[in-house]
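The structure appears below as structure tokens.
Of the protein chains in this complex, all but one are displayed in their positions.
Naming follows writing order (A, B and C), and every chain is counted from residue 1.
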Amino acid sequence: MPSPVIVGIMGPDKQLDKAGPLAEQLGKAAAEAGWMVLTGGRSRGVMHAACTGAKSAGGTTIGIIPGDNTADISPAVDIPIITGMGSARDNINALSSTVLVAVGMGPGTSAEVSLALKCNKHCVLLGVGDQAAAHFSALAPSLVHIAGDVGAAVTHVKSVLPA
Amino acid sequence: MPSPVIVGIMGPDKQLDKAGPLAEQLGKAAAEAGWMVLTGGRSRGVMHAACTGAKSAGGTTIGIIPGDNTADISPAVDIPIITGMGSARDNINALSSTVLVAVGMGPGTSAEVSLALKCNKHCVLLGVGDQAAAHFSALAPSLVHIAGDVGAAVTHVKSVLPA
Amino acid sequence: MPSPVIVGIMGPDKQLDKAGPLAEQLGKAAAEAGWMVLTGGRSRGVMHAACTGAKSAGGTTIGIIPGDNTADISPAVDIPIITGMGSARDNINALSSTVLVAVGMGPGTSAEVSLALKCNKHCVLLGVGDQAAAHFSALAPSLVHIAGDVGAAVTHVKSVLPA
Partner (left out) sequence: MPSPVIVGIMGPDKQLDKAGPLAEQLGKAAAEAGWMVLTGGRSRGVMHAACTGAKSAGGTTIGIIPGDNTADISPAVDIPIITGMGSARDNINALSSTVLVAVGMGPGTSAEVSLALKCNKHCVLLGVGDQAAAHFSALAPSLVHIAGDVGAAVTHVKSVLPA
């Protein structure tokens, strides 16, 4: 079978403000486009919102869990991968995603975008703030795409998918 | 949604002899029982045989890939998780499996069974040889189950699943 | 014995420009202060320069190697730790360093600073550019310290060490 498209949706686990609704909309749009959604898998923040959105449209959701047991897994995760390796799992998020979308920003999200750029993955930034956008654009101009809304983020993802 | 049952099927990547057909039958039986199948995900050995069997019965297959790219992934894997961490990913296999079944034996399989026992997972041993069976039974008598054929392996898995 | 002070010196592995000499001076200054130096351990870039500087002052150097063998280890590394896990090892760099200093910037360095901030480590930024400085300062204002030269970087490290 052909390799699936897996869109990684990364973002903070707290202080969501606008990031929560954006992640939920993006998860739904990704599922509608036929893409799997991969997140950090826990039951809060952007991880949970993105998976919830994807499930509302019948999508498949993968959670790369930092802990070593099944506690704190989002109920919207179909496929829980238990890594037991804390933030070292951020590199699995980067490697396993066809394209990565950051919704909002924090230290963990910054790590995930950095690791994705290091392995030459395209990254779409949605609602991350001007400073993060400037930093990542400077690191890898050809791989970083700034999106103003969910529709633009989806368009950016489509534009970089393998034909 | 309830946590899915994920059966990890581990075994050598070469010198399959009887392990290949056993793994394929076991993958098929696992899918028929409604379980997901998790393997090391590469396109050969027990990994590939187990995923092939599961797909023949319409199951869902997860591959925990040791490399850092999409080369050498079994075409029978639905959900490829790219870890880029070589054999350190063996611990993810152990943690992510509800129950682990070893089909045949080699150094990598021995590591996976050992790590599963360390995190208190039940392990079923199928066609692993007397010495491996004696070693693991001595390490953790209450967690190790010796199966003489695929049917017995499935029965052992069912007996240890959470009610 | 008391826990040693381990200063992580992170930076790009190419396009060094000024970062190479700065890292070598910083490694030397760290060794003179009695600190161990931890780097990514390979035989080029800031990793190699920092270890070379530390050895010139009789320091102890630790290299956290991303590959899975002894090729490409800097000859200035005393203690090579072979992780075989690629960039997932960046989190070991963050966790194992008492304080982290970034000298220059790239995707890998950005990941290391991000991961260090996520685990609440102080980070000193030396010659990283205005955009990276603004990004990381916004992420964790109380943990990020901008240094204009090697002397200032050392002063910042001293100011945040446990008494």
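Some points to look at:
Note that in this section a residue touches a chain if its C-beta (ideal position, glycine included) is under 8 Å from a C-beta of that chain, and two chains touch if they have at least 3 such contacts.
Everything numeric here is computed off the predicted structure, so don't read it as measured data.
Although it is left out of the displayed model, the omitted chain contacts the following shown chains in the full complex: A, B, C.
Among B:27, B:59 or B:108, only B:108 touches the chain that is left out of the view.
Touch with the chain that is not drawn comes from one residue among C:39, C:83, C:110 or C:131, which is C:83.
Where chain C meets the chain that is not shown, the touching residues are 1, 3-4, 36, 60, 62, 64, 68-70, 73, 75-76, 78-85, 91-92, 95-96, 119. Residues of chain B in contact with the chain left out of this view: 85-92, 94, 105-108, 110-111, 114-115, 117-119, 129, 131-132, 134-136, 138-140. Within chain A, the residues in touch with the undisplayed chain are 68, 83-88.
One rule holds for everything that comes next: only the chains that are shown with their structure count from here on.
Between the Cα centres of chain B and chain C there is a gap of 40 Å. Measuring from the averaged C-alpha position of chain A to that of chain C gives a distance of 28 Å.
In chain B, the residues that reach two or more other chains under the touch definition are 68, 83-85.
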